[in-house]
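Below: one structure in structure tokens.
A single protein chain has been omitted; all remaining protein chains appear in their positions.
Should a chain be cited, it is by its letter among A, B and C, assigned in written order, with residues numbered from 1 in that chain.
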Amino acid sequence: MYSFKNDYSEGTHPRILNALMEANMEQMEGYGEDKYSIEAIRLIKERLHREDVDVHFFPGGTQTNLTAISAFLRPHEAAIAANTGHILVHETGAIEATGHKVISIEVKDGKINPSQIKEAMDAHTDEHMVKPKLVYISNPTEIGSIYTKKELEDLSNFCRDNRLFLYVDGARLGSALCSKENDIYLDDLANLVDAFYIGGTKNGALLGEALVICKDSLKEDFRFHIKQKGALLAKGRILGIQFAELFKDNLFFDLATHANSMAELLKEAVVQEGYSFLTDSPSNQIFPILPNSIIEGLQEKYIFYVWQKIDENNSAIRLVTSWATKEEAVKDFIEDLKSLKKI
Amino acid sequence: MYSFKNDYSEGTHPRILNALMEANMEQMEGYGEDKYSIEAIRLIKERLHREDVDVHFFPGGTQTNLTAISAFLRPHEAAIAANTGHILVHETGAIEATGHKVISIEVKDGKINPSQIKEAMDAHTDEHMVKPKLVYISNPTEIGSIYTKKELEDLSNFCRDNRLFLYVDGARLGSALCSKENDIYLDDLANLVDAFYIGGTKNGALLGEALVICKDSLKEDFRFHIKQKGALLAKGRILGIQFAELFKDNLFFDLATHANSMAELLKEAVVQEGYSFLTDSPSNQIFPILPNSIIEGLQEKYIFYVWQKIDENNSAIRLVTSWATKEEAVKDFIEDLKSLKKI
Amino acid sequence: MYSFKNDYSEGTHPRILNALMEANMEQMEGYGEDKYSIEAIRLIKERLHREDVDVHFFPGGTQTNLTAISAFLRPHEAAIAANTGHILVHETGAIEATGHKVISIEVKDGKINPSQIKEAMDAHTDEHMVKPKLVYISNPTEIGSIYTKKELEDLSNFCRDNRLFLYVDGARLGSALCSKENDIYLDDLANLVDAFYIGGTKNGALLGEALVICKDSLKEDFRFHIKQKGALLAKGRILGIQFAELFKDNLFFDLATHANSMAELLKEAVVQEGYSFLTDSPSNQIFPILPNSIIEGLQEKYIFYVWQKIDENNSAIRLVTSWATKEEAVKDFIEDLKSLKKI
Partner (left out) sequence: MYSFKNDYSEGTHPRILNALMEANMEQMEGYGEDKYSIEAIRLIKERLHREDVDVHFFPGGTQTNLTAISAFLRPHEAAIAANTGHILVHETGAIEATGHKVISIEVKDGKINPSQIKEAMDAHTDEHMVKPKLVYISNPTEIGSIYTKKELEDLSNFCRDNRLFLYVDGARLGSALCSKENDIYLDDLANLVDAFYIGGTKNGALLGEALVICKDSLKEDFRFHIKQKGALLAKGRILGIQFAELFKDNLFFDLATHANSMAELLKEAVVQEGYSFLTDSPSNQIFPILPNSIIEGLQEKYIFYVWQKIDENNSAIRLVTSWATKEEAVKDFIEDLKSLKKI
């Protein structure tokens, strides 16, 4: 059985394991004050062409989101997220557990636009309601779509005009940035949003996310929050070593590019066989709609989510590719898709 | 410079790195539902001779404490801890951030006894005060002392008689269990306390702690809490693989035994040179009291904390040994201590 | 100007003021342990024909909701509410501020039914999502509709079968119970739901709500929660005296009946003049849809909310009556409505 279930099925890229090994017996400072963490931060800032941002490493995405959002907001302030947003549905109320409401915006393509935010703001008019203060978006979104630079600029302008923070969950940011349809650069992000994180776990790291805080007023005392939420690893080195490896050359982007090109192969085959998609995804998650009989056939050899029932005879499945996805496995899958169609 | 500053200065034991490497390209389920995590849980239960406990893995200690304690308590209930307790001082109010007061008990040796708990309970008499509900102890304590079996039994009886939960922070549990003075077995813990964690980070793992929940009523829905607090790693495998390696034979205990014996060597030398200690520590942290001039001399070659001023001329320092401490370095340190004395 | 804006525009019923005055110089125990509070509790239990419930008094509704819901739920558990529910929209995220998500159910008439709850539960399948645990309903709802006994029984059965708590916000409970269309008795509530509150503030009290906890497992240590949330008034007597007065005979119900009959008069006139309503409300809030020109005319003499634009020429307004609404004012309003139509 080969798994297209998610992009965290394997361990880590060999170069990262190697880096961990090489530094293994070196004695270092704890809590992220080691030389590798410092170097990783330097490399990320360099890549962003921004010396003035703050970079912090976290073990995982939910922890990054909950620490950042609860640090940024006052008690009566709320986050706004798409109804498909990870914090809204799939983090067990982590944001609410820190005391903040997440306002849901109904969207079709996973993306939020200014007029939807305006609507949410207009519905929150006085002190009997929470005060919307932070817009949470994911890029790529939870259903694979990505923001264009124009869309991000519009959001950015709207948020600045309305004193809202703009925060990007970048669990799969690599895939968005390396998508063929992408026109956003990493340093655009730093200029357009107030904070975002660069996902490591889903792009070849063993674990780890790098939070980038761009807005000055959000930086103060941030390490207190990391510690309070339990995210300050004693051996902070293991996050630093990984991100230093990912960013010392193009590894981070190479891994994402591979994931995307594997998804691309799958997409082309799906199109060629005459099937459509649930969502328009130029990133490493695709959602083909297939006849149930074919899905059952594929399930004998492959692991993936059946995402949504479409009608009596068809369902959408989710296929996720990663830095580790083998082209051979993709080709096998495509062959099997073709053969199953003929039956 | 050689560091005796803490027990998380190096990476991980080579066998663990090796295990991570061997499993690296295997595809597995996420979120701790992989076969290694399942095997690690089996091994720990086996070692405890208890099939009925629940075991959960966490990236770090603060996160283990805050997730467990907030899951166990109702909003008006409080934890009781020694004034030296890690949750009281060194976790940035992580427990309070989940809504719970931590009641401080003034102690001398880092350990809590029933009469001190009773005093705290007697001071909390009605609904105008929080309700003490959970006793937090560390073994070894934050100043190196360890509990005897008798002491733990007394605590256990008292807590059960008073409907208090007994929780053990085992960040350095290996060192306690492998101390020459210890008479508590791992399975005693499971029988005497309601929950405890087995520290990996400070005993040779890259990162990771294993929480063991012994009391049935505390088990329900626990994974929701892990996820909500951001501790459910997508690649949960990396915790499972490590604990499976640590417990598949005696590795966990061997590493702790090494750390202790290195501390023992240091202790003997300190005694032999005629110095005393700030605390009575049979574990891997010791607190020798030395003349300031000697401390300054040692600081030229070694890194360690100057813990506390004793008088004009003397201070206590903290020396921490670990699984990775080199006997050679210890011997050098001892030699230097001797030479400095002669000056 | 006469106000139909809400049911808390005036002070309190003269009998209540009188009761406060008569007891004024009597010395009593603080924090609700005075004889009037005890008597008020006895009277409410008597009226419920249930000796085994617990009754607690609160200054206001939001505080009652947040204290009860946060006391009843564990950290990972969520409340379910209609999208019109007061806790969802109009309490500034008070529930989320205690750490709990409120799941929104889209409804048309302000009421929730079992199939809608089931849908919400089906969408929350594992530990990556919050666990729905408490169903919050308001009776009457925020848009004036009321539950039938059959509807409440269905909800009750469903909740018990699914281990959900059923909680009723009774800010205007008097109006629901005294509605001509009502077939629920006060003691039905105690038998069918797990907790509910009887609103005093909006039914003639100066301030105060009486929370009734019916389910045994929810009663323990409840006064700790009242105190922790700041709701335990030093002069608890002022809540006890008021509820004792309201329930020592039929005053509570008489006041609600008056409010309803005033609303009834308004409704009849609206119907007679050929206008319709935004919602079907048999309680003390009605939402007539009127031509904007008539609304403007009415606004010269009356205060009320313009609730919602219907089309270019018509809007729904909200008229609220209360124990204090003067029949004369209602008749004037009706006359003015008629005259304005003729213009």
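Here is the rule we use: a contact is a pair of C-beta atoms (placed from the backbone, for glycine too) under 8 Å apart; a residue touches a chain by one contact, two chains touch by 3 or more.
As the structure is a prediction and not an experimental result, all values here were calculated from the model.
Screening B:I41, B:A97 or B:A259 for touch with the missing chain picks out B:A97.
Interface note for the absent chain: among B:E127, B:E209 or B:E245, the touching residue is B:E127.
Residue-level contact of subunit B with the missing chain is found at 75-76, 78, 89-93, 96-102, 104, 127-130.
Residue positions on subunit A in contact with the hidden chain: 70-71, 74-76, 98-99, 127-128, 130-131, 221, 223-228, 232, in rising order. Although one chain is not shown, part of subunit C still touches it, namely residues 2-3, 6, 8-12, 14, 17, 20-21, 23-30, 59-67, 91-94, 97, 201-202, 206-207, 224, 227-235, 237-238, 303, 324.
Everything that follows uses one rule, which is that only the chains that are shown with their structure count from here on.
Each chain gets a centre from its C-alpha atoms; the one nearest the centre of all protein C-alpha atoms is A.
Each chain gets a centre from the mean of its Cα atoms; for subunit B and subunit C, those two points are 51 Å apart.
Centre-to-centre spacing of subunit A and subunit C amounts to 43 Å, using the average Cα coordinate of each chain.
Measuring from the averaged C-alpha position of subunit A to that of subunit B gives a distance of 34 Å. Residue numbers of subunit C whose C-beta contacts span two or more other chains: 75-76, 98-99, 127-128, 130.
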